[in-house]
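Here's a structure for you.
With one protein chain withheld, the remaining protein chains of the complex are depicted in position.
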Amino acid sequence: MANKSVWRDNRFWQRSAGWVTGVAAVLLMWLTFDTIPQITMGTDADLEKGVTKRVPGPTVINYKITYEMDKKRHHEIPVIGGANAEGTSSFQEKEKFFGRDDWTEEEAAEMLHLGKLGSQTKNCMNCHTILGNGAYYAPDLTKAWLDPAWGPEGSMQAMTGKDTKEEAMAEFLQFPSQYPTHARMMPNLGITAEEAKGLVTFLKHMSSIDTNGFPRNFGKIQGAVHGK
Amino acid sequence: MANSYLTSESKRLATWYFTFAAIIFGAQLLFGLVAATQYVMPSFLFEVVDFSVARMIHINALIVWMVFAMFGSVYWLLPDETGIETVGIGLGKLLFWAFAAAIVVVVLVYLFIQVGPADETSIWFIHEGREYIEAPRWADFAIVVVVLGFISNLYLTGMKGNRSGIVTVLMADMIAFAGIYLAGMFFTDNVSVDQFWWWWVIHLWVEATWEVFVGSLAAYGLITMIGAHRKVVEMWLWIEVAMLFGSGILGMGHHYFWIGTPEYWWEIGALFSALEPLPLVAMFIHVLYDWGKMQGEEDAKGKEHSVITNKPAFTWFILNAFGNFLGAGIWGFFHTLPQVNLYTHGTQFTSAHGHLAFFGAYATILIGMMYLGVQGKNGIKVMNHTKSSIWATCMIFGGVLGMTMALTVAGYADFIISRAQWGATWEGYFAGQGGIWYAQGMGWRLIMGVITFTGFLFLVKDLLSTGKAANHVR
Partner (left out) sequence: MNAMFEPFVDVVPSFFGTLAQGPLTLTIFLHALIVLPMIWIYKQEKARLEQEG
C-alpha cells in the first residue's frame, strides 16, 4: 500500500489531539501553580517590611496610594506609601482612611471582606467593569480610588459636600440618585453606611493591585481634555 | 408529543430541551432589548428593572438556553451515533424538569429580588454577582447534579453502544465542560484570585470546550445532512480538536493581562490566542469543501437534486461556520494582542466581539439542531425553506451582524476617547459616552436588536408550523 499517508490517517490525528490537549492542560496547571502564589494577598508584615506584592494585604488602606510610571517596566504601577529613589513603593507615607491610619489587619480584612461581598451582591460588574471585566454601562472601577474626580479638587467630592475622598465615595454609594452626574444614573441599591465603607475599602485595595499598567495614563492626561 | 414520528425516547427528550431552549432564547433577546433601550434612553425602567438586572438576565439566559440546546443536541445525536437507545432516559426526563424548574426560580429571583445585603445569604440565594455565572450557590449545586446525571447518561450510552469518533470527542469534551464549572463555585476576598478562576470557567467553556462541542455537531450535521464520508469528517474533527485545544487552553492568557497576574501572561496570551482563529478558518473551509465535494459527486452522476436533506438546518450550519470564524476569530483577534487590549479591554469593542462570537459560534448551530429536531419529529425526508425560515434567517443574522457593526463603531469612540485620550477616568468615560460615534452606534444597535427580535418571532413561527408545510419531501 504505497499511497497510505500518515497525514490522512485518523489514528495519527486522534493521538495528536490527545497529546496536544494533554500537554496544554498540564502547562496551564503548572502556570497556575506559579501564578496563584504571586497573586495571593500579602500581609501587614509585608507592608511593614517593605515587600512589594502584586496584591497587597488589606492594611494597604492605611497608606497613601498613587499610580506612577515605572522607569524599568515602562508602564504605570501602584506606588504604596510614597516613592523611593527608584520610583517604586517606599511604604513610608500613611494616609488617614475614615479618620484612621492604624486599622489593624483584622479590622481591615473584615472591611475588605464586606466590601468584596457587597461588590458581588450589589451586582457592580453588571454595569461597571472591575479590573476591566464586566459590563460597559458605567466607568471602570479598577483605579476608581485614584480618580481625580473624587480628589480634593474633584467635582464628585465637592458635590457630596464631604471633606475626604472616602467619605464622599461612601455618601455617593448610599444615595446615588441624589447625586446625578450624567443622564445615566446609578440606581439606589440599598447600600448601608457599613456596606459603603466596605465597598470603599474594596476600591482602595483594588487600586493597589499591580495590573501591569492597566488602565494606561489613568488620571494623568490634562492637555487632551478638550481635544475631542 | 402526539403525532410524533420519533421512535427514539432520546430524540423525544431532545425536543423538550430544544423547546425550553427556544423559550429562554426569547427571554435573552427581550432583556437584551431592555438593556439596549437603556443605553439610548437611560431613564427607561430606572430603578424598576435596572441595566444591571436586565443585563444579568440577558447573559444568563444566553448561557442557559445554549446549555439546554447543547444537552438536547447530545440526546438527539446519541441514538444515531451509538446505534442504541440512550441509557437512563427516565433520569434524563427527571433532570430536565429539575433543571428547567431551577432556572425559572433563578430568573424570577433575579427579576423580583434583584439585590440583597452584602452577606453570604445573598450569594447563596439571590446571585453571586459574577458576570455569566451569577447563578446563586444553591443553583450551582443543582446544576452540578443535573450535569452529572447528563454525563452519566452520555457515558453509559457511549460505553454500551458503538463509540464513534464523534461520541468519543463528546465524552471527553463534556466531562471537561462539567469539571471546569467547579472552578467558579467559591468566594474569595481577593479579586485577582476571584477573576483568575472565574476565567477558568468562562474561557475554558467558550473558547475551548464549547468550540470542540460545535466541531462535533458540525461533523454530525455533515454526515446526516449531506452524507459526507465519516472517515473524512472524523479526521477533520480530530485536527480541529488538536487546534482548538492547542490554541484555546493557553489562549486563556489573554484574560490574564491586567487582573493582577504576572507579566509573562502577556506573551502566552498573545500568541496562543492569536492562533485561536486558525481552527475556525479550518472549520469554515471544511464545511464548504465537504458540501462542494458531495454535491459534485452527485452532479458527476448527472443527477440534478441537492444533496442537502434539511435546507434550513444546513443554512444555519453554514452560517455557523462563517459566523464562528468572523465573530470569534476575526473580532476576537482584533483586540487579543496586549498592546491593543490595553486600550480596548472593557470597552464596547469587547461587547461587539461578544455578540457576534456567541451568536456566530453557538446560536447558529443550535438553531440548526432545532430544525433537525423539527424534521425528525414530523418524519420529513427532505426539508425545504419556507418564507418564514428565510425571513428568520436573514433578519436574525443580519440583525446580529448589524449590532456588531454598531457596537464596533461605538467601541472605537469608547476606547479612543475614554481610554487613549482621557486616561480612563470617570470624566473620560462619560466623555467617550458622549462621542457622536458612540451615540450613533447605540442607536443603530437598538434598531438592529429590534430586527433580530422580529427575526426570532419568524423563527418561532417557522419552528412551530414548518412541520406541516406542504413543500417538504416526506
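A and B label the chains in the order they appear, each numbered from 1.
We take it that a residue touches a chain if its C-beta (ideal position, glycine included) is under 8 Å from a C-beta of that chain, and two chains touch if they have at least 3 such contacts.
Keep in mind it's a predicted model, so treat the numbers as computed, not measured.
Asker: Could you tell which one of A:V20, A:I80 or A:M156 touches the chain left off the display?
Answerer: Only one of A:V20, A:I80 or A:M156 touches the chain omitted from view, namely A:V20.
Asker: Kindly note down the residues of chain A that lie in touch with the hidden chain.
Answerer: Residues of chain A in touch with the missing chain: 1-2, 4, 6, 9, 11-12, 15-16, 19-20, 23-24, 27, 31, 34, 38, 52-54, 72-73, 210.
Asker: Since one chain has been left out of the picture, which residues of chain B touch it in the full complex?
Answerer: Residues of chain B in touch with the missing chain: 246, 250, 262-264, 266-268, 270-272.
Here is the rule we use: only the chains that are shown with their structure count from here on.
Asker: Measure off the straight-line distance from the CA centroid of chain A to the CA centroid of chain B, and report it in whole Å.
Answerer: Chain centres of chain A and chain B, defined by C-alpha means, are spaced 30 Å apart.
Asker: Considering only the defined contacts, which chain A positions touch chain B in the complex?
Answerer: Contacts found on chain A: 8-10, 13-14, 16-17, 20-21, 24-25, 27-28, 31-32, 34-36, 38-41, 54-55, 58, 73, 109, 112-127, 129-140, 142-144, 147-150, 155-156, 177, 181-185, 187-192, 195, 198-199, 202, 206, 209-221, 224-225, 227-228.
Asker: Sort out for me which residues of chain B touch chain A in the complex.
Answerer: 35, 38-39, 42-43, 46-47, 50-53, 55-56, 114-120, 122-123, 126-131, 134, 165, 187-196, 231, 234-235, 238-239, 241-242, 245-246, 249-250, 252, 255-263, 265-266, 268, 342-343, 345-348, 350-351, 414, 417, 419-431, 433, 435
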